[in-house]
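Heads up, the thing below is written out as structure tokens.
Missing here: one protein chain of the complex. Every other protein chain is in place.
Our next item is chain A:
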């Protein structure tokens, strides 16, 4: 039999209904596990002090009405860039140390309405500026599979929280790989929804034109359930899409991939890629063919340009978003920014400054258009496109890392899922 910390959403609900355990039992079990292993892994920055009281209320609700909310009593870890009333929120930066939010973010608000219970807030790269959690002002998170290795980032704490089995599901956010890459490195499932699918209100902004909240979980089915809850037009975020949200779990009932066309992008099988990764991608393509999909090699613009475009767009938006952090209405003074944050603010200030705007910012946005054009001719024909992930075991703490493929997809703002299951 599975242990409490191994369960998926539906298994937790079956346990509640069969009275195998209560929400209080589950939460206490997880808190003990966190107490035991968190000091070594540095996954949580803050725990919800009211969690047991909230679990008691949930048990009362289940006893009276059964389970009529989709996430009732599901323990969650929340990335520390989502504002949560009653739980401190820092975006892993000293400038927000001790900050207690004045309002609840849109997506955490939806999760609470669906009955989720928040265990705590997870470590991340400071202001999500990084892909490893190493830029966190509160120390890096360690990969639960091997604490000498990195968990990836920026949602490294949320991915590690699932991998270490501290919670049932977690919330992350992505700008250029920040859900997919830590999910891949921690051996769990992450889903980066299309930009504008879930609201950004109350999610501390990094790059406003690309930030996307999304779930990290043990199974594809659980990410689909969370995606259902957090998606939809948000009256507090004018960039969310009015297009109706489909039912994500309903897409999981397919028995094969007949009729699905998959593009295998030639330029992504780069010479710099390790043979091991290349082999895994080609094996995956064969597996898709076996399941009935057709796999076609296609050619897109060189992904190296994505790095330039992303660097300019992201730094520019960072400089603008972080300008409001002045220590007047909330937080501490600008001296509290870490080195990476300062570097990004300044590069963005430079690319947006008078005399350089056209050469850098406008040029990057024009190359972005060319990237979109190169993709659009395939997008109507194909449902899925492949990209690669570097292997986690190559990355020890304190080594540099960049991956042009992850960044490239981000500039299209499409949705993607890496998954081990």
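The rule we apply is simple: a residue touches a chain if its C-beta (ideal position, glycine included) is under 8 Å from a C-beta of that chain, and two chains touch if they have at least 3 such contacts; residues count from 1.
FYI, contacts and distances are computed from a predicted model.
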For the chain that is missing from this picture, which UniProt protein name fits: "NAD(P)-binding domain-containing protein", "Aspartyl/glutamyl-tRNA(Asn/Gln) amidotransferase subunit C", "Ion-translocating oxidoreductase complex subunit B" or "Branched-chain amino acid transport system permease protein"?
"Aspartyl/glutamyl-tRNA(Asn/Gln) amidotransferase subunit C"
Which residue, A:82, A:138 or A:337, contacts the hidden chain when the whole complex is considered?
A:337
Answer key for A:232, A:249 or A:308 versus the chain not shown reads A:308
Tell me, which residues in chain A touch the chain that this view leaves out?
99-100, 102-103, 195-196, 209, 235-236, 238-239, 241-242, 301, 304-305, 307-309, 311-312, 319, 323, 326-331, 334-335, 337, 339, 342-343, 345-347, 349-351, 353, 360, 362-370, 372-373, 412-413
